[in-house]
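A protein chain is absent from this complex, but the other protein chains hold their places.
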Amino acid sequence: MIEVKNIVKKFGAFVALDGVDLKVANGELLALLGPSGSGKTTLLRIIAGLDWPDTGEVSFDGENALAHGASERHVGFVFQHYALFRHMTVFENVAFGLRVQPRAVRKDEAGIRARVKELLDLVQLDWLSNRYPSQLSGGQRQRIALARALAIEPRILLLDEPFGALDAKVRKELRQWLRSLHSEIHVTSIFVTHDQEEALEVANRVVVMDKGRVEQIGTPGEVYDNPATAFVHGFIGESIVLPVEVQDGCVRLGGKALNIAADGAPPGASKLFVRRHDMQVGPAGSGALEGAVRRVRTFGPIQRAEVALSGNGSETVIEIDAPRDRELQTGDIVGLQPRRYRIFAAQD
Amino acid sequence: MNTPQISSSARDDLRTEPIFIRVIIIAIAVTFLTVFVVLPLVVVFAQAFSKGIGAYFAALSDPEALSAIRLTLLVAAISVGLNLVFGVVAAWAIAKFDFRGKTFLISLIDLPFSVSPVISGLVFVLLFGAQGYWGPWLQSHNVHVLFAVPGIALATIFVTFPFVARALIPLMQEQGTLEEEAAISLGASGLQTFFRVTLPNIKWGVLYGVLLCNARAMGEFGAVSVVSGHIRGETNTMPLLVEILYNEYQFVSAFAIASLLAMLALITLVAKTILERQLDEGQYPRD
Partner (left out) sequence: MSGGAGRRSTLPGFGLTMGLTLTWLSVIILIPLAGLFLRTFELSLDQFWSILTSRRTLNALKISFGLAFAAALVNLVMGMIIVWALVRYRFPGRRLFDAIVDVPFALPTAVAGVALTSLFAQKGWLGAPLAELGIKVAFTPVGIFVAMIFIGIPFVVRTVQPVLIDLDAEIEEAAASLGANRWHTVSKVILPSLIPAMLTGFALAFARAVGEYGSVIFIAGNLPNVSEIAPLLIVIRLSEFRYADATAIAVVMLVASFLIIFAVNRIQRWAQTRIPAH
């Protein structure tokens, strides 16, 4: 188990990590998700020993990890730009970690060869064994980088935006491949990504970060359905955001009172967050909000409609998803009722 | 310093001069270079062989000549060896880490380039000469720095100081620290990382720096002249011997030795061009 306590890291005046706590269970696949500048890569590198926190603790199974440098922590690190050794063949790259082990622990040549073959088979690239990194495609390089990291039988596997440098199709394929690989070898893994689809698809649990802080930790379902903060709601999935006023249990949009419950919402200026598909569409007057349909596009089973909300002077246009059988047309006046929603205090 | 590429011919008409101007410019350039560069090179060999091949080889096998050649090789080996280690160490410190004062440090390393060779020798005379700071102490302990091999080595080390570092620093900065970080994360120690990962990546740069360092070390004249004392058979490097022989009107001998140095220069130039090509495209071997 990895435990991270109250990590603070500054680069000059810039606060990269502002008191981060985290517990990673054995064998789980954890995603660190956030926009650039959120501190997720910094946190990963601190766990790896490639960077050092200003204050805080990191422990692996109860032992203080900060007492050791990266070469002693026995972590496997996969870099965003692969960092394969350009002058070594694929075989030598994967064998590297095994060759630099202290003599007492080191395998003999036959043992190294066997282990490298085992790993290249695992990533299905055995046939590339004698090539050089410059002769491989991006996806192949990343799989070799993974094989290389796994060669040393690390207690933790850390991946820094492993698919960030690849194009969309390869990214999707590798995503699934990583997931099935993890279910095969069960090594505790943490990967960093800014792609929320990736995090939600692959990870057991997701840590959502912003500006050096942890916003929420939970399963993909939890962070999607029950976002804890405005940031999480806005970052994960698509949201409709409306500025509202909460007073005496009443929610107002542009002065007009909305017929929705305000329970738990903080008083004052707030934001209403609704998922596009959580907005129920009905005839005019049937919902808390009302508007005119401006434009309709169909994607498979959904209609996506641009609706101009009426009645507050300035025009607010939102996008909603409705099922096909509703058959919306441009010019229709519809009533919109948020089925599921959150209201958060308006802040930066 | 690559061979220049000529622009595509489709645009040439608008971008060039009338033919007679071109001819004149080329003629001037070629004549100038022939007079000032080609002719001096030719003269060296012409004079060296002016009394036949026999005289040429006799001059080279003269004991003084052999001793000068030996001394030159020794001093070059010492300077290149030490400055190689220094260059690699300094390039590692500068390229793989961040710290303040990096530009200042690099300028300090570059200092010998901007100092006249005579001054490079002078500074050592001021330290070790009879009236130097440490002169009396050295004399009383019968240690000879000036007018002996140590002084010559020191002066040569001074003037060749920056070559390897200057070749490696930009190369290593360009290559970044990613592969080294990967090696560390895989459990390699610092030395293992350096020898297995960094060194293979910089080998052409090392060769390039060593090549230039060696050429300068063997050919250095001004600095060595000041510290050497010109003791025949003992403290004359090849360039110094050329001077002595020339001043004694032993032209064949002087130019015979000069021809060796000239050949060294030409070989250095050829090797330099080859290595430059390797450095430009050699980022990914076997591609």
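By written order: A and B. Residues from 1 in each chain.
The criterion applied here is as follows: a residue touches a chain if its C-beta (ideal position, glycine included) is under 8 Å from a C-beta of that chain, and two chains touch if they have at least 3 such contacts.
Since the model is a prediction, treat every value here as computed from it, not as a measurement.
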item	value
Residue, one of B:59, B:75 or B:109, that touches the chain absent here	B:109
Hidden partner chain, touching residue among A:3, A:18 or A:51	A:51
For subunit A, the residues touching the chain missing from this view	49-58, 64, 66-67, 69-70
Where the missing chain touches subunit B, by residue	1, 3-7, 11, 14-18, 22, 25-26, 28-30, 32-33, 35-41, 43-44, 47, 82, 86, 89-90, 92-94, 96-97, 99, 105, 108-109, 111-112, 114-119, 122-127, 129-133, 154, 157-158, 161, 177, 180-181, 184, 189-190, 193-194, 215, 218-222, 225-226, 238-240, 242-243, 246, 251, 254-255, 258, 261-262, 264-266, 268-269, 272-273
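Operating definition for what follows: only the chains that are shown with their structure count from here on.
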item	value
Averaged-CA centre spacing for the pair subunit B and subunit A, given as whole angstrom	55
Subunit A contact footprint on subunit B (complex, rising order)	178-179, 181-189, 192, 196-197, 200-201, 283-287
Parts of subunit A lying in touch with subunit B, wherever the complex brings them together	48-50, 69-72, 74-77, 79, 81, 83-88, 96-97, 99-101, 132-135, 148-149, 151-152
